[in-house]
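The other protein chains are all here in position, but one chain of the complex has been omitted.
Letters A and B mark the chains as written, and numbering starts fresh at 1 in each.
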Amino acid sequence: MSNEDNIKQQLIEKFSALSDKIIVKRARRIFAEVSLADFPQVFDFAIKKLNFSILTAITGLDEGTVFGVIYHLSTENGIMLNLHTTTPRDNPLINTVTNYFPAADAYERELVDLLGIPVEGLPQGNRYPLPDSWPANQYPLRKDWKGQMPVNKEESK
Amino acid sequence: MALIKKIVNWARRKSPWILHFNSGACNACDIELVASLTPRYDVERFGIQIKGSPRHADILVCTGPVTMQTKERLIRIYEQMAEPKFVIAVGTCACSGGVFKNCYGVGGGIDSAIPVSLYIPGCPASPNAIIDGVVKLLSSLEEKTPVKAVEAEVL
Partner (left out) sequence: MSNYDFIVPIGPQHPALKEPETFLLMMSGEKIKGMNVRLGYNHRGIEKACEGQTYIQDLYLIERVCGICSHSHASCFAQAVEEIAGLELPKRALYIRTLIGELERIHSHLLWLGVAGHEIGFDTLLMYTWRDREIVMDILALLTGNRVNYSINTIGGVRRDITTEQIPQILKAIDTLEERTKYYAKVATEDTTITARLSGIGLLSHDNVLKLGVVGPTARASGVKRDVRKDDPYAAYGEIDFNVITDDHCDVYGRTLVRVGELMESYKIIRQVLAKLPEGPITVKAPRKIPVGQAVSRYEAPRGEDLHYVKSNGTDKPDRVKVRAPTLANVQAVAEMLKDRYLADMPIVVAAIDPCFSCTDRMTSISTADKDDKTFMSWPKLRTYSIEWYSRQGVDFSDLNKKFKAPGI
C-alpha cells in the first residue's frame, strides 16, 4: 500500500465521517473534506500522529453559500494533505492555528482582510495585506466584490 | 542670474543625483536599473549618482504601478524634492499600470500621482533603454526647463 493510501486509511479508521471524503489524487497529493466541527481533532491528529509537520499555506475561497478554508499541510518528505473545511457565509468564524504554527499568522490575516473571515484567537498585530486606509467591509476576494479602488487624477492633482 | 542658472543647469546635467523609488513594482525594472550601474552598462560614467534622500535628488526614478499604499509616500517624496526636479517612469507599469492596470490595489501609472518628465517603456525596461532615456533627458536640459515628456526607444 502506498504511503498516501496508508495515511488515508489511518484517517478513516480514526474518523469514520471521513470515509468517503478523502481522495488521493496522485502521489503526494491527498485532499480531504472536513466539517468545521471535526476540524480541530483531524488537524491535531494529522500533525501529531501522521507527521504533517509543515503548514505551507492556508487558502480561503468564496464558495457561494459558504467560505472554504484549505489548510495545506505537508510531511518532511513532500506528502501533502489538503484539509478543506467550510464556514457559513452569513456568519463566518474559524479558530486560529497559530498555537500549532506561529507562522500561520500571515496566512490567517489574509483570510480576515481579503475575505472577511474572522479568526478567533489570532494574536494582535498589523493587518495584511491591505493598506490601513482600506475601507471597512470591503473584501476583495469575495465573488460579489467587483469594485476597484480609484486612485484617480482628480484626487491627486 | 542667467549665468547662475546656466551653471546650475550644467552641474545638474553633468552629475544628476537620482533617487530611486519602487512604488509597487515586481522588481524586474529595479534590478535592470541596478544593472545599469554595473560594469557592462556603467551609467555612472554619465556622472549619475544614486542618493538616498529626496532632498538631494534632481531626478526621481520610479518603477512600478502606483499601489494604494505607496501613493501617499510617492507624492510626499516628490514634494520634498527641490525644484527643478524631474521624474522618470521606468517600465510599462510605471508608464501606464501595465498588466496590473485592472487590479484593485493599483491606481495606474506614476502619472496618476505625480507629473512625469520621461517615460521608458519595457517589461522590464532594459538597461540600454534606461540609459537612452536618461541621456535624452539630460540633453534636453541643455535646451530648456521645464522638460517636456519625451519617450525613450525600446531597445
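Going forward, contacts are C-beta pairs under 8 Å (C-beta built on N, C-alpha and C of every residue); 3 or more make two chains touch, one makes a residue touch a chain.
Quick caveat: nothing in here was measured; it's all calculated off a predicted structure.
> Of the residues A:Lys14, A:Arg29 or A:Arg89, I need the one that contacts the missing chain.
Looking across A:Lys14, A:Arg29 or A:Arg89, the contact with the absent chain belongs to A:Arg29.
> Which listed residue (A:Pro40, A:Gly78 or A:Pro118) would be found touching the missing chain in the intact complex?
Of all options in A:Pro40, A:Gly78 or A:Pro118, contact with the hidden chain holds for A:Gly78.
> Against the chain that's been left off, what residues of subunit B make contact? List them.
19-32, 34-35, 38-40, 50-53, 64-65, 67, 69-70, 73, 77, 98-100, 102-106, 123-124, 126
> Since one chain has been left out of the picture, which residues of subunit A touch it in the full complex?
Counting over the whole complex, subunit A touches the hidden chain at residues 25-26, 28-29, 31, 53-57, 59, 61, 70, 72, 76-78, 80, 82, 101-103, 105-107, 114, 125-131, 140-141, 145.
We adopt the following convention: only the chains that are shown with their structure count from here on.
> Name, in rising order, each residue of subunit B that touches subunit A in their complex.
These residues of subunit B touch subunit A: 66, 68-69, 71, 75, 102-108, 112-114.
> Contact residues on subunit A for subunit B in the complex?
131, 133-134, 140, 147-153, 156
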